[in-house]
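Shown next, in structure tokens, is the structure this report addresses.
What you see is the complex with one protein chain gone and the rest in place.
Then we have chain A:
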Amino acid sequence: MARENYEEQLDRLTGLLATMSREAGAAIRGASVALFDVDRAAAEAVVAGDAVLDRYRAEAEARIPEVLVRHQPVASDLRLVVCALRIAASLERMGDLAVHIAKVVLMRYPVGVVPASAVPVLTAMADAAARMAEKAAVVLATRDHLDAAQLALDDDEVDAAEKRLLSLLVSGWPYGVESAIDLALVGRYYERYADHAVNVARQVVFLVTGTIRL
């Protein structure tokens, strides 16, 4: 009985993370739609949807100490519980960063934030971020640590795109300081989002292998 309860609690924790990873992916895709299509409803949906991620993170944080105290997990169970705490924090933060992008859109609405000249570089960032969210969700489910390690490569793409964006903004940007600040922030939000996706993947690597790779 206690044993079943334990397995159930670990399963529920895993399920919680899977749901959160899907929500975090939906949030960044919604934020990108809002950004490129100047879609107010999409932006509002991202802002409203964030409460779900906050609630799940709080649930994970409440469950984990209870699992620790009642079952004293060891080995891979212990790593799951410790990693779950960090993964939940990263996924919740990914949701926040998507909200930040949506809020920039809402602040400027009905004016768009992204001039045509910045569309290619920001699209590259948005696509990579969405892809990384997707991959993070997949490796959480498959626990494939080799796939998980691949996320670092996608992250390099995002970092390179952010550099391109910043050099665009500082070399005769014709749309004013306000626009440049908006885009610098949006670029940074995507970049941070990607970093958290890498962190989720890194936790999966630790969960599976028991070793930390930097």
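Rule of thumb we're sticking to: contacts are C-beta pairs under 8 Å (C-beta built on N, C-alpha and C of every residue); 3 or more make two chains touch, one makes a residue touch a chain; residues count from 1.
The rule is short, and it goes like this: contacts and distances are computed from a predicted model.
Chemist: Which protein name, taken from UniProt, belongs to the chain you can't see among "Phosphate import ATP-binding protein PstB", "ABC transporter permease", "glycine dehydrogenase (aminomethyl-transferring)" or "Spore maturation protein A"?
Modeler: Going by its UniProt entry, the chain not pictured is "Phosphate import ATP-binding protein PstB".
Chemist: Kindly state which of the options A:30, A:73, A:95 or A:187 is in contact with the chain not pictured.
Modeler: Considering the complete complex, A:73 is the one touching the chain left out.
Chemist: Over the whole complex, note the residues of chain A touching the chain we left out.
Modeler: 3, 6, 72-79, 210-211
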